[in-house]
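For chain A:
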Amino acid sequence: MITITHYLVLSLVLFTLGVVGMVIRRNFITLLMCVELIINAATINFIAFSRQAGDVTGQVFAVFLITIAAAEAAIGLGIIVALVRLKQTVQLDQANVMRG
Partner candidate 1 sequence: MLHDTLLSTLILTPGAVGLVVLLLLPRQADSAARWLGLLASLATLALAALAWSRFDPANPGFQLVEQRPWLPQVGISYSLGMDGIALVLVLLTALLQPLVFISSWISISQHVKGFIASMLLLETGVLGAFLATDLFLFYVFWELMLIPMYFIIGVWGGERRIYAAVKFVLFTLAGSLLMLVGILYLAYLHHAQFGVWSFAYGDMLRLNIPMGAGFWGSPQLLLFAAFALAFAIKVPVWPLHTWLPDAHVEAPTGGSIILAGILLKLGTFGLMRYNRPLFPEAWEAATPLFMVLAVVAIIYGALVAWAQKDIKKLVAYSSVSHMGFIILGLFAGTVASTQGALIQMINHGLSTGALFMLVGVIYDRRHTRLIEDFGGLAKVMPLYTFAFLLATLSSIGLPGLNGFVGEFLILTGAFAEHPLAVALAATGIVLGAIYMLSLVQRVFWNALVHEENRNLTDLTWREALAFAPLALFMVWIGVQPGTFLRLSEAAVRHLIGG
Partner candidate 2 sequence: MNMDLRADLLALLPELTLTAGALVVLLAGVGGGGRRHGGLAVTALASVGLTAIALKIAVDVSEAGRLFFSGMFVLDPFAVFFKVLFLLTAALAPLLSRDYLERHDYRPGEYHSLVLFATVGMMVMASGTNLASIYVGLELMALSTYVLAGYFRREVKSHEAASKYFVLGALSSGVLVYGLSLLFGELGSLDLAAMAAALGGAERTPTLLTGMALLACGFLFKVAAVPFHMWTPDVYEGAPTPITAFLSVGPKAAAFAIFLRVFLGGLEGLTPYWVWLVGGSAALTMIWGNLAALTQDNVKRMLAYSSIAHAGYALLGLLAGSELGVQSVLFYMLVYLVSNLGAFGFVILLESRGYAGETVADYAGLARRQPLAAFGMLVFLLSLGGIPPTAGFMGKLYVFAAAVNAGFVWLVVVAVVMSAVSLYYYLRIAMQMYLREGQEGEGAEVLAAPWTARAIGVCGVFVGIIGVYPAPFAAAARTTAALIGVTLP
């Protein structure tokens, strides 16, 4: 029997993977995938909670999230394309000219 806890643990694992990945990786494409992981973790939560409560608002919001994630990915890829054109790399730290 799969309970809500299973879903929450799965989403927590995905969320953690995403956050840790964002912190330690410098490859822009990996970062983009990490963003997707985080948003999908939230989506899983929404669907699981929604199913548990028998209420559709969470599922509706999940559809919103998927759309927003797609828009975000599109913008991110656009920035990556510009980065490659300018610098011939997808490594963020090779594009660092400003003092942090």
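Selection rule: all candidates are chains of the complex that A comes from, given by their letters.
Criterion: contacts are C-beta pairs under 8 Å (C-beta built on N, C-alpha and C of every residue); 3 or more make two chains touch, one makes a residue touch a chain; residues count from 1.
Keep in mind it's a predicted model, so treat the numbers as computed, not measured.
Asker: In the complex, chain A is touched by which of the candidates 1 or 2?
Answerer: None of the others touch chain A; the one that does is 2.
Asker: Can you check the complex and tell me which residues of chain A touch candidate 2?
Answerer: Residues of chain A touching candidate 2: 8, 11, 15, 18-19, 22, 28, 31, 35, 38-39, 41-43, 45-46, 48-49, 52-53, 55, 57-58, 60-61, 64-65, 68, 71-72, 75-76, 78-79, 82-83, 85-87, 92, 95-98, 100.
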